[in-house]
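One protein chain omitted, others in place.
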Amino acid sequence: ACGENNEENDTTPVNNNAGNNAENTEVNDNAENNNAADDAAENDAANEENNNEGGEASGDGSDFSSKMVTDVGGVDDRSFNESAWAGLTQFGEDYPEAEVDYVQSGDAADYLPNLQQLAREGTDITFAIGFLMADDVRTVAEQNPDQNFAIIDEVVTDEDGNPLDNLASVTFAEHEGSFLVGVIAALHSENNEVGFIGGVESPLIKKFENGFKAGVSYVDSDIEIAVQYAQDFNDASTGQNIADTMYSNGADIIYHAAGGTGNGLFTEAIDRNEGGETVWAIGVDQDQALTEGDWSDGNVILSSMVKRVDQAVYTVSEDTMNGNFPAGETLEFALEDDGVGIAETQDNVSDEALDAVEEYEQMIIDGEIEVPQTDDEYEEFLGSL
Amino acid sequence: MEYVIEMNNIRKEFPGIVANDNITLQVKQGEIHALLGENGAGKSTLMNVLFGLYQPERGEIKVRGEKVNITDPNVANDLGIGMVHQHFMLVQNFSVTENIILGSEPTSRGSINLRKAEKDVQEISDRYGLRVDPRAKIEDISVGMQQRAEILKTLYRGADILIFDEPTGALTPPEIKELIQIMHNLIKEGKSIILITHKLKEILEVCDRCTVIRRGVGIGTVDVADSTENSLAEMMVGREVSFKVEKTPASPKETVLSVKNLVVEDSRKVSVVNNLNLDVREGEIVGIAGVDGNGQTELVEALTGLRKIKSGSINITGKDTTKFKPRKITEVGVGHIPQDRHKHGLVLDFTIGENMVLQTYYQKPYTKTGILNYQSMYEKAKVLIEEFDVRTPSEKTPARALSGGNQQKAIIAREVDRSPALLIAAQPTRGLDVGAIEFIHKKLIEERDKGRAILLVSLELEEVLNVSDRIAVIYEGEIVSVVEADKTNEQELGLLMAGSVKEAGETTS
Amino acid sequence: MMSMLKGRAFGITIPIIAILFGFLAGAVIMLFSGNNPITGYTALVNGIVGDTYQFGETLQRMTPLIFSGIAVAFAFRTGLLNIGVEGQLIVGWFTSVYVGLAIDPPMIIHLPLAILAGAVAGALWGFVPGLLKARFQVHEVIVTIMMNYIAMHVTNSLIRTYLLDSGQRTGFINSSASLESEFLSELTQFSRLHWGFLIAAAACVLMWFILWKTKKGFELRSVGFNKNASLYAGMNVDQNIVLSMSVSGAFAGIGGAMVGLGTYGYANILPTFTNIGFDGIAVALLGASSSIGIFLAAFLFGGLQQGANMMQSQAGVAPELVEIIIALIILFVASSYIIRWALDRLQSRKEEK
């Protein structure tokens, strides 16, 4: 995995960017001799720098390292892991003096050791990609007060609910982005019926669902919305089956937030289009039309709700390097930050829908529309229509 | 001198044992050649070498004067050598025909022409008088018919040198007669036969010459015409053997086993024991005589709790054991030498010591407060091994590594040692050599004289006649007649077993 | 005597040769894929025993593997193939955590109770296929496969519906039910090593004791080798089958409790199987279903899985390589016959000279 992504780096562990100290790095006690080659003063500074708002070290980026621990999907999951790594890679390119790297988790049991590993290597900021790592990142952050951490998709505090000084939480306004694709779906649906397929039911995916439903209903509250969770992020077969049933029952546009399960949705949509029907799918996380959904006469993906994890990772890395680590903060990347939005591929979207999206986007940013995140909020939202 | 088979100076080793050491066997065209030896002498091994299943370490084989290298059974088949194995080589859930044609199936357009095959099988079986049902599944037919199917396998392939490894061990007297007739027919057709058997009478009756091996070493070849049972036995064992079962008249006392109107169904829900009545008393041996498949197996299983009883009752030492589980029945005082020692008698992967306490492991002294005491277990085993002359390297040897005869001795030791009021012995000497048989018969009689009730189930009439005090003849699941052993003979029993008296009885009543 | 000594030496030689072969094959693959095997393996070994932290994590990882290995082996000794260890472990995990959460008695009661709850849940999950096997002769392999899925879906649903705390998991168990050990953790630079490791080591002894020292063990082994003879000897075969599956499930359930009470302190919604149960099959068979063998095999597995992370981060070798090496080692150990044959050949050639 890393072998390929690190080709330009040598294989010596840790700090492979910093040629000056690479040869001194012993495998065993990385934490200590991380900076052994540097003169004592710098060494101190480097260690100091890791302390929360170590502003004094700003500008001196040569020792800065930003790394991430991926979820099981790995850095090429065509989803948030890949996106996060893209952001980190970009950061590494823009600031060649900074070292970037990732460690992939084979399964959930690997999260903690992987995080621990990076911390012990002296990584300046370690990203935990995915809410599944919430507990592990808390533990590691508490045990390594000298390093900074950030977690994607979840708000993490200590056990009493107080923020941790060396941990930032990065979340996204998925509901807002989903609202926009909901608007597109509502304006494109011929049958006045649309569908949503979720991966595993959880508060996070609920944000997608409720945002989407709100967008649809905001345009036309008579549109029927079918919702089903596959309870699996990696079961294309169930995904196809659900999509089949939804399309058969009359839905003509289905939005998914279900990872690999969503591939089944695309399969079914392609199939139906090839068979002469016209149905659409809406992708998630990335501009999925770039990689999925092609059929002999176009692409079945109407649009995708993109979530700019890359942007978030880049921003937080940059801020941290510059000494502005958002200690203990919860950052929400929303529409107004371009943290979420609709995909750039817009070939299938009507101008009318694009106009509507632009209009609603502004309304959301302006706070005129408050997009619901939970089931309860959605009920409330419906009532307010 | 024209030999069809010459095996010269064959040596075959197994890890830790030389099964054949410099053995020479020469078989003439058109003769029935006996191969005689105690259990484990190396007879089967020698034949497996000839058939290509084993490769000898040394020695040469000539077939019809030509030196050959029999690397596998296919080569043997091509040379016209066919073998009927001691342990049947039959696929249980195949039909007789499927077993026979396996490996050389007649086909039409790629699929097996089963109709033609069945016709062929029928034809051969008619020609040699080997009654089989070509369509029956092996698991559904009697041992005798399985045996005939085995012979048919070789004939189907056109073998003209036939090896019969203990073919008569599992057959009833009429079936043995039939087999002997078959062998004569085969010789007439120009075939040669090598016959392995432990029954000296059979050798005297059908064989021309006899080669004797003892502990892997060839002792010599003799003309049967110049031999007697005693001379053969002596050659084989190396000492004199007595064939008479010495015993005094029985003095039976209380009834130990009393079976009333017993009905038992087999696994296909056909009732195979019908309204059976039987008594066995202290101090007597009751033999059950009958043709295989007349309900003997099910009767024994019912008595020992291994099979559910449909109706009727069983009473052992005054207790109604009709509904008892095997353990309760054992505790009431029943010993059981099972018919199939590998299936029921032993846990082959356990040591001899563990096998010796298979029913009693949970009792003192082998278990104390739930904890096993291996020391007492093995001490007990040592004593039994000594007493019953079980030939084993040690009491910690896995049962699997013992020869069949010694496995049987181990079982008998275990069952007799528990001093059961009732000892059920099902075919206790099947496949054993004369020395071992002598020993087991003596043990049974000893037990009788100690006042035990013994039920002997055997397919061998001679054994039943010699060992029993009373003989109950079983026919179609019913005891059709009970006779005193010293007032009957093989002819009469043969008729009774064929069911003839039953009809007579029915007409009179 | 000589042959016995030889046999004993063979017993250790073969797995070692197999492991060497496995690593050799891994090295070849690394060479082919452009990695340096020496760097790779240095990192791997460092990842296992490099420092006390890594070592602690290795021991932590092997803890549930020991239990799943024992569970598989125990059933195996009775002639049953328990593919359901995974499911039994999952319900054991859930149930022990539930008990850890729901009540708050003093530790001396709470911890054993929570572990026991895991054992009971696992036992129940093993009881069902055992009963079906004994009663209806239903093949245990299918039933246990099915029970795995049921376990996962049911516990996920229970957590989602009743116990969801944050994200995908339950709340943390009360500390009175925790196996966490500050002592062991600090000893190993904050690894997650917990008291469960000692319990696992004890479980190895327990398994050996049950199977080889008790009359029930005698029966279980007897039934495993020959059902007919066991029936003949008056043993209750059906009861032993049910018992064996239940005990096997109980071991698996305790394995789950180790994960729930020791490693994590909570139960979470499982997106896929934990694989600990499936790894148990390999551990048991690699360990020849013996206590010591299981302990060592679990160490190897836990170590390789732990070391894989280091191999990835330090040497840039994809973690899949470790999976390949593990698979090859299993294959080579399983093929010990050929190794033994080759060794025999070598030996006899030497003797001839």
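The chains carry the letters A, B and C, assigned in the order they are written, with residues numbered from 1 in each.
As a working rule, a contact is a pair of C-beta atoms (placed from the backbone, for glycine too) under 8 Å apart; a residue touches a chain by one contact, two chains touch by 3 or more.
Just so it is clear, contacts and distances are computed from a predicted model.
The listed choices are "GntR family transcriptional regulator", "Simple sugar transport system permease protein", "Coenzyme F420-reducing hydrogenase, delta subunit" or "Dihydroorotate dehydrogenase B (NAD(+)), electron transfer subunit"; the UniProt protein name belonging to the chain that is not shown reads "Simple sugar transport system permease protein".
Across the entire complex, contacts from the unshown chain go to A, B, C.
Considering the whole complex, the residue from B:Y54, B:F164 or B:F350 that touches the absent chain is B:Y54.
Looking at B:I32, B:V63 or B:M83, the residue that reaches the missing chain in the full complex is B:M83. Checked against the full complex, the candidates B:K43, B:K153, B:R281 or B:R307 give a single residue touching the omitted chain, namely B:K153.
Against the chain not displayed here, subunit B makes contact via residues 48, 51, 53-54, 72-74, 77, 83, 85, 87, 89-94, 98-99, 101-105, 107, 110-112, 153. By the touch criterion stated above, the residues of subunit A touching the omitted chain are 1, 4, 73-78, 226, 228-231, 234-238, 240-242, 244-246, 248-249, 260, 263-264, 266-267, 270-271, 274-275, 291-292, 294.
Looking at subunit C, the residues touching the absent chain are 29, 33, 81, 83, 128, 132, 135-139, 141-143, 145-147, 149-150, 153-154, 156-157, 161, 272, 278, 281-282, 285-286, 318, 320-324, 326-328, 330-331, 333-338.
Just so we're on the same page, only the chains that are shown with their structure count from here on.
Ranked by number of C-beta pairs in contact, the top chain pair is A-C. Legend note: the chain whose CA centroid lies nearest the centroid of all displayed protein CA atoms is C. The centroid of the Cα atoms in subunit A and the matching centroid in subunit C are 35 Å apart. One simple way to say how far apart two chains are is to compare their mean CA positions; for subunit A and subunit B this gives 76 Å. The distance from the centre of subunit B to the centre of subunit C, with each centre set as the mean of the Cα atoms, comes to 46 Å.
Of all residues in subunit B, none touches 2 or more other chains. The multi-chain contact residues of subunit A, meaning those touching 2 or more other chains, do not exist; every residue touches at most one other chain.
Contact residues on subunit C toward subunit B in their complex (touch as defined above): 212-219, 221-222, 225-226, 228-236. Across the complex, subunit C is touched by residues 304, 306, 325-331, 336, 338, 343-350, 354, 358-359, 361-362, 366-367, 370-372 of subunit B. Subunit C makes touch with subunit A in their complex at residues 33-36, 39, 42-43, 46, 50-51, 53, 57, 61, 153, 156, 160, 166-169, 172, 190, 192, 263-264, 266, 268-269, 271-272, 274-275, 305-306, 308-310, 312-319.
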